[in-house]
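For this view, one protein chain was removed and the others were kept in their places.
A and B label the chains in the order they appear, each numbered from 1.
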Amino acid sequence: MTRPLHSMTLSRASFTIVAKELRAEFRSFELIISTLVFVLIVVFLFSFAFDPTVGESRRFGPGLLWISILFAASLMLQPSFSRERTNDTLGALRLAPIDPFAILAGKLLANFCFLLLVELVLLPAFSVLYDVPLAPVAAQVTAVMLLGSLGIATVGTIFSAIASQARMRELLLPLLMLPALAPVLIASAEATAGLLSDPPELQLNWIVFLVAFDVIFLTAAWLFGGYLLEE
Amino acid sequence: MSATSTSGSIAGLSISFEKVEKRYGSLVALRQLTLQVSPGEFVALVGPNGSGKTTLLRMAALLVRPTSGKVNLSVSGEEDTAAIKRRIGMVGHFTMLYDELTAEENLRFFARLYALEHPEPRAMAALEPAGLKTRARDLVRTFSRGMRQRLAIARAMLAAPSLLLLDEPGAGLDRDGAAWLAATLHDFRKSGGTVLMSSHGQNEALTLATRAIAMHSGSLVADSGPGGNARAVIENEAASAPAQRSPAP
Partner (left out) sequence: MSIQRSRGIPGLGVSVLASALLMGAAGYAALYVAPTERSMGDIQRIFYFHMPSGIIAFIAFTITFVANILYLVNRAPKSDWLGVSSAEVGVAFTTVMLVTGPIWGKPVWGVWWVWDARLTTTFILWVLYICYLLLRGLLDDPERKATVSAVFGVFAFLDVPLVYMANRWFRTQHPAPVLLGGQNSGLAPEMKWVLLFCFIALTGLMLILLRVRYQLEALRYEVSEMKVIADSGSRASN
């Protein structure tokens, strides 16, 4: 009876944790809804502050979109690890016979999903508000969203683990994340802008750049993330 | 509530602390601690608040790394860390439960993490002896202190552990809950499991102890030894406690 059913591989443990994170969030959607509302407010505020013409909307739109996503992520990723401190559920996870990286990977994937869900609603809203034609390039835009969001989720999850151990963690996470994710902001905004130009152009150099960013930081997370979970 | 049964005998797990020290900056939580716990022992850990009991338990759970010295857990025939961790059940200072999930979801999640067969029925089966079956689908957030504690104990027993590390497990339990805990521990000890349990004062479960160690300010000050007079150490500590304890706020 004590023999395990199967060996607890990294992927299995990660997916168990992802499932738990999703189950907890999908009960109330409180994180996703709050983040969505926040992002929409930011998008509206930009238009109040600048009152852009149609041409300006098209030009500044992509940058705006990605800044909003970054701001949203820097608030949304905060509870990822700080929530695990209240009842020391992080201790329970570390106690379990799983690879410590599974904890990071599981949360990373879950955060990635949450971010994508926010973007799923944000993109059509953005398309309408700023009159940008996303439908013709939907597939390519999706690719950019996936790559950019993965980079944000990776760095954000690691930095959430970092910030949750310090004082002033609510301020610290955006402070750490925003400068570090500047490359993702540039690459994603540029790639999105290319797709919205006339004619739409998929700038492969930015795509490759995003892939490189994701690979580098996923590897760094795998190599060094475990140290963040110690006591 | 019936006692959680542990059928079959459990391969004993031994713990060894060699000159273990744990420091947080200039705060010394454990100093030069050397301790051997053999399989099947039921060790009571007594001492005032801040004496290092929680740190010692967390170190035995491999959650805390020593600043110096060595902590070793071994089971005959098991080498790798994951296999050893699978055999540890812990009730900590915090509940280690997810408030935003139901009782059943919590147990099912941990059953999956511990790679147990049939996680759903396993989880439900664990709830019954704990008297939580009727609240299985309720969020843990709605539970009382005593109910959370019972769930935490059920979770510790879930994967049929060989070692129980208990940090004041009786805290918050009502009389029924305490009786259930005592019966569970009694069965666990009978099947050969090892227990390291900290307690603030005397309670039912302490009568099960085969050995007692007392701690003060991070040091081991008394050890009845295996087969020694555990009761005496416990009573001695309880008697000297009022003088040591700082005035209540």
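The rule is simple: a contact is a pair of C-beta atoms (placed from the backbone, for glycine too) under 8 Å apart; a residue touches a chain by one contact, two chains touch by 3 or more.
The model shown is predicted, which means the values in this text are computed figures rather than measured ones.
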Fill in the blank from the handout: Of the candidates A:A49, A:A135 or A:M168, the residue in contact with the absent chain is A:M168
Handout entry: Touch with the omitted chain, as defined above, among A:E56, A:D131 or A:E230
Key = A:E230
Problem - Missing-chain contacts mapped onto subunit B - result: 23-26, 28, 31, 67, 217
Problem - Contact footprint on subunit A, counting only the chain that is left out - result: 155, 158-159, 162, 165-168, 172, 175-176, 179-180, 182-183, 186-187, 190, 205-206, 209, 212-213, 216-217, 220, 224-225, 227-228, 230
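Following the convention adopted for this analysis, only the chains that are shown with their structure count from here on.
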Fill in the blank from the handout: Per the touch rule above, subunit A residues touching subunit B in the complex are 1-2, 4-8, 12-13, 16-17, 20, 23-24, 27-28, 86-89, 91-98, 230-231
Completion exercise
Interface with subunit A, subunit B side, in the complex: residues 7-8, 10-11, 58, 61-65, 81-83, 85-88, 90, 92-101, 105, 109-110, 112-117, 155, 159-160, 162
